[in-house]
Structures are given as C-alpha cells and as structure tokens.
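Sharing a structure below in structure tokens format, with a few things to ask.
What you see is the complex with one protein chain gone and the rest in place.
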Amino acid sequence: MNPMKQTATLLISCPDQKGIVARLSNFVFQHGGNIVDSDHHTDFSVDRFLGRIEWEMEGFALSKAGLPAALAEVADPMGGAEGRPWRLHFSDELPRIAIWCSRQDHCLLDLLWRYTAGELRAEIPFILSNHRDLEPIAAQFGIPFRHVPVTHASKSEAEAQSLTLLKEHRVDLVVLAKYMQVLSDDFLRSFPSVMNIHHSFLPAFAGAQPYHQAHARGVKVIGATAHYVTPELDAGPIIEQEITRVSHRDTVEDLIRKGKDVERLVLARAVRLHLQHRILAYGNRTVVFE
Amino acid sequence: MNPMKQTATLLISCPDQKGIVARLSNFVFQHGGNIVDSDHHTDFSVDRFLGRIEWEMEGFALSKAGLPAALAEVADPMGGAEGRPWRLHFSDELPRIAIWCSRQDHCLLDLLWRYTAGELRAEIPFILSNHRDLEPIAAQFGIPFRHVPVTHASKSEAEAQSLTLLKEHRVDLVVLAKYMQVLSDDFLRSFPSVMNIHHSFLPAFAGAQPYHQAHARGVKVIGATAHYVTPELDAGPIIEQEITRVSHRDTVEDLIRKGKDVERLVLARAVRLHLQHRILAYGNRTVVFE
Amino acid sequence: MNPMKQTATLLISCPDQKGIVARLSNFVFQHGGNIVDSDHHTDFSVDRFLGRIEWEMEGFALSKAGLPAALAEVADPMGGAEGRPWRLHFSDELPRIAIWCSRQDHCLLDLLWRYTAGELRAEIPFILSNHRDLEPIAAQFGIPFRHVPVTHASKSEAEAQSLTLLKEHRVDLVVLAKYMQVLSDDFLRSFPSVMNIHHSFLPAFAGAQPYHQAHARGVKVIGATAHYVTPELDAGPIIEQEITRVSHRDTVEDLIRKGKDVERLVLARAVRLHLQHRILAYGNRTVVFE
Partner (left out) sequence: MNPMKQTATLLISCPDQKGIVARLSNFVFQHGGNIVDSDHHTDFSVDRFLGRIEWEMEGFALSKAGLPAALAEVADPMGGAEGRPWRLHFSDELPRIAIWCSRQDHCLLDLLWRYTAGELRAEIPFILSNHRDLEPIAAQFGIPFRHVPVTHASKSEAEAQSLTLLKEHRVDLVVLAKYMQVLSDDFLRSFPSVMNIHHSFLPAFAGAQPYHQAHARGVKVIGATAHYVTPELDAGPIIEQEITRVSHRDTVEDLIRKGKDVERLVLARAVRLHLQHRILAYGNRTVVFE
C-alpha cells in the first residue's frame, strides 16, 4: 500500500457470528471503498471474532464525519450485549504517544531514531521521566521533557500530575521505555492504554532484575517481552517477544548488553504494530495482524 | 478450526479490482457458509489480487457438485481475459502426492513420520527413486515403491515412465525429497506441479554441492530453500527458507549434517502449506497465507 | 578433526589457579600428543576453572592403561580438598545410553534416526518405557525393549528394576525422551546421570502441560529445554534451549505440533554434546564447549 494514501482502519472484536466479513466488506464496497488490507481471526475456544479492515478514503462515498454513524448501523448490532464492538482510525490522524523512561537510554533513543526515520507514524507531545538523566536526549530531538520524580511518599501525587499531562496532551498511548516505576491500579484505571518492555521472555523472570535471575538459572537464551500493562505486574497481554542466545561465557553484564538489543527491537516492533492499529487485546491475549 | 469439520477452500488470483472480497464473502454468506479463515494480498507492483477463503460445508446451501457452477458466475468475470482465475478444494478430498528421492533418507523419513503423525493430510500413492537404497523405508511405511533408474541414455524414457505413473495414480504434486536428477523442460511442461528442496538459501549456491560451495566461501550461516520447480535450475518460485548458524569449526561434513535438519524442516513446512492450499505462485513469486 | 582417529578427552573442573592450561597442555605435549581441540572457561564469580582437552592417541607415549596414573600426578593436585577433579574418555569406548520414553515417538525416532546416520556415537543397550506403544520402533531398529510399567503402588519396585537394568548394561547416561514419569530422589542418588527434554523454555512453564500453560498465557514464542535431572522438578542444569515463534492463530494443538520439532532438535543436540564429552555441569549451571 502506498503509505501516503489516506485510509480508514476498522478494528472489531465481538462474539463470533455468521456473515461478519461479508457485511463489513460489503459496507466498504457499497460506498466505493477499495480495501487495501483485511485480516481476521476467530478464537473458537471463546467464540470471539476479531478483525481489521483498512480501505482507501479516496473515492469513498462517506466523509470522515459521516462514516461512524453509517458504520454503527452495520457494526453495532454485532456487539450485542457487550456494546459497541468497533473502533475506527484514520491514517491522517496520528496517534499521540508519550514515552516514559528512567535512566537507561537505549529504548528511548531507538524509538526516537525510528520516529525521525519515519518508521513510527505518531506524534510525541512529551517525554516523561522520574529522573533528569535523559533530558538532553529529549532536547536533541526537540521534544518537550517532563521531569516527574517519584518517591514512596510522592507517588500518588506524581501519578496525578502525570494523568493531567496525559489528558492535556490528549495522549493515546503511554510507552514505558525502561520506566522503572510500577504504576498503581488507580492510575491504570484512569489511563489503561500503557505498553511496557520487560527484559525477559515472560512469564520467566517477571519482576526485578531478570538478567540476574537468568544468569543465576543458567539459561541458554534470554529475551524481551512487549506487553500491555495491567494491575498484576508483568502479567498483561503479550504483544511481541524475541530472544537471543547466550552461553556460559556471558556474565550478567553481557546478558544486559545483549538484552538491550533485543529490548529495543521488540519494543519498536510492538509500538509500530500498535500505531498501525494492528493489535487487538482480549482477555489476557492479543491478536496481532501482521 | 476443528480439523475434522469439512471445509471448502477457494484460491483466487486475478487482476486487482474493487469489491472482490465483498463479492466472494457475500457469496459464501448468502449460501449460509461460515468462513473459518480468509486472507488476501494485493501486489500493487503488478496490480494483482491473490486470495484464499475457507468455509465450513456444514449448513452450506450448495452441494459439492453444485458449488463450482454457482461460484463460476461470481468469480469467473474477475479473471477477465486471463480466463478462470480460481481453484476450489474440499478438505475431504486429500491431495495425492508422490515423493521422489535418491539415496539420502532424511527428508523422506521426516515426511513419512509427519504423514503418520497426521501432520500431512495427503495420500501417497507411491514413492519413486532412481536408486533402490530407500526401498526398505517405503516397505516399512507400507507405501508402494517404484524404481525408475535414470542414465544419460535412458532419461527421456524414464521420464515417460514416470509421467505414466503420475497419471495412473492421479498425482497432484511431486515432492522432490533430495531427488538428485534434473527434470527436463518437456517433463515439466507435462507435469508442472513439482516442489523441490534445495540445500542452500537461494539464490546463493544454486547448482551442485552447495555445502561445499558454502564452506569454500566461508559463510557464517547456511540454509535451505523449498521452491516450485521451473525449467531454469533452482530458479523457481520460493516457498520457504530457513537458515542455521555455522562457524569456522564446522567442516563440510558438519555443514551437511546441520543442513539436513534445516532441509527436512523447510521441506515439511512447504509441503504442509501446499496441502492446506495456502500457497499461490505468480510469476517468480509466491504468496503464502499462513 | 578426523572422527576416525582415536583420541583421548580430558575434562577437568577445579578451583581456579595459575598454570592449569600450561601444565595440562605440557603433559600432552611432553608425551608426544597432538592436541586437536582444547577449550576452557573460568567462572570468576565462583573462582572455578573448567576445561576440556582432546588429543590424538596415535604417537602418544602413554597407553590407555598407563595414562590415568601419569595424568593423576599432574592433575590430582589441582582438585585440592575437593578430590580428583578430572575424567578421561577414549573415543574408541562408546558411551552407553538408555533411552526412556512413554507414548510419544518423535524424540525417540529422531534419536534413533541420528544414531543410525552416525550422528550419535554411542551404544544403546536398551530402550525402556512404562508403556508398550513404542515397542515396534525398538524392534524396527533392532534394539532391546524393556517394558517397566509404573503405577503409584509399583513405583519404587519399578525404579529398582530399572536400576538393575542400568547396572547390568553398564549404562552411562539415561536419556528421557518424553518419559512422562518423575524420578524419585532415591533413584537419582543411585543413578545421577540423567538428561531430560522439557517442552518449554525453562524456567517458564515448568511442570505439567507446558503448551497448555503457554497458550493460556498468550506467549509469542514457545521453546524446549534439555537439562540434567535433579531432585527438584525441571530445575536441573540447563544444557540447551531453543524456541520457535507462534501466533494467535496457533491452537494448543499447533503449539504441540510446532513444539515437537523444537524438542527433538534440542534433545538431539544435547545428547550429541554429552556424547562428545563437551558438557561440564557445576552447581546449577553447565559449561558447553562447542
């Protein structure tokens, strides 16, 4: 697909039923839309349909303003008792992400390099950190930097401050790029759209110091996991995982060094997939339409 | 999907045009079919649409006998000047494959083990070889063995004999599982549905003794390629490739040993994808709907 | 190295100290030995030296009978209070392995295929199983089959019977090729040289039904782990691990199918490394001299 052409992307998650693909593709066709990508999956173990359709807006009979109401007529009934089952995204409305980090720079730098290179189509209204170490990087890329320190005493206040920032800047997704604080349940209830990179192949080595844990266990592969954040630590829906081989020659420091390459690759892939509206989470799982 | 449910699978390859997905999914829906899997791809560089739809025959309004004519009305026009653009497969009609081999047993054994384990849903009317070495394996799995020796002088006669066998047994696909003879253009014109495993990551090291070539070049990875056979040696559409790492410690014999594991994995994957009607070849390329 | 030449392989594990490599390579050199492979590793975190030296016996001044005593003079002092720190293996004395299995055939078949192909230089005095399902495979490869059923009531008796078999046949290593019984601490004290294949990338998904666990967790990679068996379940020293990617489309059955390929590859690699005396376990770790 020509990335310059304007498209609409429909994501839908609803109870499985006959005719979903036919009805939705008909809807697009009858209004003169040209489907450039469509994919769907049925999880028969829970009878759930999950789908994604992307079509060109050029020559489409409905305007961006008129599209949702027309679509609702066709797609709302598919949700049944669950309520509206769909979301709509337009390629000319860039998702707004806030990148949160602490002291390690590799994931932040990698995301910013890809952002600059055009690999990540998003707006980044600000970078937030509980430390000042990475402020120069934000400056170098011309992105506002927000320092929100967190202590045990100030945590709820810091989260309130962060929430205000997120709302002010209409942020769609928080990307935790090695942000070393745990978010409270309250925060996640207020702002549930958070992605994290964990430096192990979950569920192995959840929690603190996974490379130390991996070294102590004597594993022959290490990995990283990008996942959405839920109240239970490192237990949210997994988006992407990758591993690299290690040997007895590798010290904890070597694992950390090798792991960084995996972390930044996995996080970058997950962010890109999210920005292209290719991920649907349901229960503790994700569907990734690659 | 429940593999025991009977399904129909439609493969289509035609010039790109609006509404293909809508028309085809409508066709299935209007006759009461439940789509269990559908995927498609448009190659914009040549304006070609390639798609696959699989639906359950249970509850479908058309019988196997009546389906083709009804489908033709909808789908034939999509082919335009190219003629009929679609093929239809029913899951209760197992594809018939002939496995051809020479002296090496690893690919043959792996395919037969998977066949026995139910991973490959096919019928294997016979195993053919230009040598007798692997006849005991055929016997052990209870599959007829055909010995068709090939010399420079007897080649065209041997190919004629093989063609007769293929027709007699209504073979759909020949799988070259380390068959060390080159097939003539004439043979391929008469029977074009042939898959081969080549023991290199093509286009590197086409032709004879790829592991010797790889060792001489000092590469750090070796690989294998499953592809459809065309008259030009090792130049047909690639279905699947995989690699494994090697080091300076590996001799040619080590490359051969390590390579065998890659060869049998790659060939098995490609055969399985073909048997599930997930591959569409066009020009020198394939679309693989995984 | 020419695999046909007779070699001696020395494995040593002792407190780190200066001059180990010099003393041992001198010992070989002064007796006219030609070192074909040597490798060593120092784990500075526990100040332990681990090494492997392999040299040709052709032209070596000491006979197989005389070698141990001469070597002891040089190498025994390196062990200090720990006692004798070395083991010696001769390439013309094949290790004797017993393969234990239950009902799944893929790992057993793969090992036997590699054994037949000359990839695994060992003797296999018997195959043991708690079921009769795989007896025909043993027969087909001409290897004695021992049926030792295990019930809750008969477990200690069955283990006693197995121990007798292992001693009778002077078995060096038990390979658990999908043997679905847990060995008792008593058994492992009597016969500690046991290797297992676990169908997950440990420490994730230890215990029963790892593929079901993996599917429930929604992981994007699955794996397998070969490890030595210790009393704590799935917690012994890891020898080798490998993974393969999965997606939301993969059911538990797909994970099981894809996992089999990883399991047999990982187990085969680990067995081969063990047979070549390339593994040293210490604490909960292994050094693998590849």
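Should a chain be cited, it is by its letter among A, B and C, assigned in written order, with residues numbered from 1 in that chain.
The rule we apply is simple: a residue touches a chain if its C-beta (ideal position, glycine included) is under 8 Å from a C-beta of that chain, and two chains touch if they have at least 3 such contacts.
All values reported here derive from a predicted model rather than from experimental measurement.
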Exercise for review: Give the labels of the shown chains that the missing chain contacts, considering the complete complex.
Suggested key: A, B, C
Study note, to complete from the structure: The listed residue (B:63, B:151 or B:247) that touches the chain absent from the view is B:247
Point to revise | Candidate in contact with the missing chain, chosen from B:101, B:194, B:219 or B:271 | key: B:219
Revision key, fill the gap. In the full complex, subunit B touches the hidden chain through residues 41, 43, 45, 201-205, 216-221, 223, 237-243, 247-249, 251, 284-288, 290
Practice item. Could you list which residues of subunit C touch the chain missing from the display? Key: 1-2, 18-19, 21-23, 25-26, 28-30, 32-36, 38-40, 42, 44
Review point. Going by the touch rule given at the top, which residues of subunit A touch the chain that is not shown?
Key: 105-106, 109, 113, 117, 119, 140, 249, 257, 261, 265, 290
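What we mean here is this: only the chains that are shown with their structure count from here on.
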Check your understanding: What residues in subunit B touch two or more of the other chains?
Key -> none
